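To start, the structure itself, in structure tokens.
Only a single protein chain was left out; the remaining protein chains are all shown in position.
Letters are used for the chains, namely A and B, taken in the order the chains are written, and counting of residues starts over at 1 for each.
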Amino acid sequence: MTVEDEEYIDIKSKPIYVPLEFDPKSRWSLLIAESEGLRGIIDLCSNSPAMKASNSSIMFAGNDAEQSDAQNFFNNERCNQLNQFDNQDALLADLPAVLANSKMGLRLYICGAEAFIWKVAKIARDAGMNKSEYNLKLMGSKARRVYCPHCEIISEGVTTDIHECQGCNLSLVNCNHFSREMSAYLGYRVDAEVPGEMPERQELYK
Amino acid sequence: MTKVAIKDPIQTFRDDFTYTNSKEAIERFPFPFPEDEYMYSVNMEMHERGEVGSVYEHPFDVDEHYLSEMVERGIVLEKDPNRFGTLDHMDLHNWDTLELIMESFARDYPEHFSLTKDGDNWHWENRPMGIKDSFVFGDKSTLPQDPFEYIGRQAQGDFVVMDQRDETLWADASLITCAADWSIQFDLGMSFMEWHGPVPLAHEKGVFERALKYLLMIRLGQPVKRFNWTITMNPRMDTAPEVYHEWGHERTSVTPDNVGEVVHLRVEVQTLFRLPRSNGMLFGIRTYLINMNDLCTNPAWAKRMHRVMKNLHPEIKDYKGITRYHETLVEWLSKFDK
Partner (left out) sequence: MTAPFSNRVKITSVEQITPLIKHFKFERIDGEPFLPYSSGSHVVVSMKNDDESHKNPYSLVGSSNNYMQYQIAVRLEDNGRGGSKFMHTQVEIGTELEIGNPYNLFPVYKIARKHLLIAGGVGITPFMTYIDEMDMTKGNFELHYATRDKSHAAFAEELLERHPKSVKLYHDDQGPKLDINALLNDQPLGTHVYVCGPKGMVDAVLKVANELCWPETSIHSEEFKAPETGKPFTVRLHKSQRNIEVTEKETLLEALEKADIEIPYSCRGGACGFCKTVVVEGDIDHRDYFLTDEEKESGKCMMPCISRVNGDNLVLDL
């Protein structure tokens, strides 16, 4: 397994990503992507001659142009089924029922923004899937969901290392400690020791 | 068998900080440093019945601070009920935990606790807290709270109840009101490697792999223990990230004059018990606090404390939040190590 990002991993709970790889010991594949993640799905299919289109289905969320691309891809590959959604939330709402009707032997290939892919993983786990049954690849926005232990609210779309909590407005720094259950990173008050004293914020997670 | 005299009136771990250690408490304090230098290691030992009067005499230690700590726990849970959390599949584990602690207390401190059983009909008395309850073992509706929360509110120290599966341990239920700076709401449901993610250095040394393998083999009736430590300002029990903004500033309040009173060594005696019906594990984190003045009444401890602090690895210093006042502390301790 190779680490794609060269960045130093200081906290072992931080997710690391590898290119999606087809699992030959599988019976059906469900490819789940949003927006830029379509690229990852396409790459997976072109790199996996063993992957049977007839056993592969796609769930995709994106804008009109992106959905058009997805349609083309689906037509070319002659996959089993394509379900398109105008936004992520609609896809995530539909997924539990799809998994409830699925059988042992299914594998998921999930690609898109970091927040999205981990929400999908959580739904997969809630359906009883083990992490060996789904694969994640980040493609697109690295913007973080950040959990605030002070007010217990999760802020969405955080691209800087320091931000104001969307729940309680305290200034939080987020670290690389990641909760798969919450699909979020841990934040904590950056200026708890000396209120007001904080380093300059940097945009790190676009 | 030593009887424990529980302090009444209670002392506080916040606001006015009236907490003190008696001479006996100082003597039995679990000083954690066997050497002049400190580095992470697996350092697990059998948790067998220890020396009479010591903190290891019984599997679960009740000391003079019992009532004070239970009141403190009540305060924390009142403000933040989510310091107790449990996932759906943990009922069996939580009953196991209640049984283990109740039986231990009733056996080891009969002057304070009694447990009688008539089949599944149990009767429990906790005299220091004025509790008398009858309930049906296994039937949650017969207790005022989840069994783990119920007994956790009557036992000193924090607890994590773990499920064992996929060759690792999962923190699937916990009661944490004296966290040394980690968030259980965030960590609930994490695997062993995940929740230890933030600990520096230890991963490179393979400490966690070895520790986990050892833990997975712990047998019924053969608990193990290890130590962890950090430094806390004032005898503050609740140093969770949730309330970091309430206590963080204290780290800036250390001066050469107040080190002896304000700087506390915080030692966790961590115990691990295999749970019988669920095959899970109970992780107990029993916290002991002592200020530098009291600690240094023991010359050997004072000397060692100085050396360990002086030689502390910068990453460990940082992770434990000591950096800001480290120099002041070492300077103050140096007078005991001439």
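Here, contacts are C-beta pairs under 8 Å (C-beta built on N, C-alpha and C of every residue); 3 or more make two chains touch, one makes a residue touch a chain.
Keep in mind that this is a model prediction, so the values were computed, not measured.
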item	value
Residue among A:48, A:71 or A:102 that touches the chain left out of view	A:102
Residue of A:94, A:133 or A:152 in touch with the missing chain, whole complex considered	A:133
Absent-chain contact - pick from B:222, B:253 or B:297	B:222
Contact partner of the left-out chain, one of B:8, B:45, B:133 or B:166	B:166
Hidden partner chain, touching residue among B:91, B:125 or B:250	B:91
Residues in chain B touching the chain absent from view	89-92, 99, 120, 138, 163-166, 213, 217, 219-222, 275-279
Missing-chain contacts mapped onto chain A	25-27, 99-100, 102-106, 127-130, 132-133
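Basically, only the chains that are shown with their structure count from here on.
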item	value
Chain A-chain B separation of Cα centroids, rounded to whole Å	36
Contacting residues of chain B [partner chain A, same complex]	82, 166, 183, 185-190, 193-198, 200, 203, 240-245, 247-249, 251-252, 324
Interfacial residue positions of chain A with respect to chain B in the complex	10-14, 130, 147, 149-150, 152, 170, 175-182, 186, 188-189, 192-195
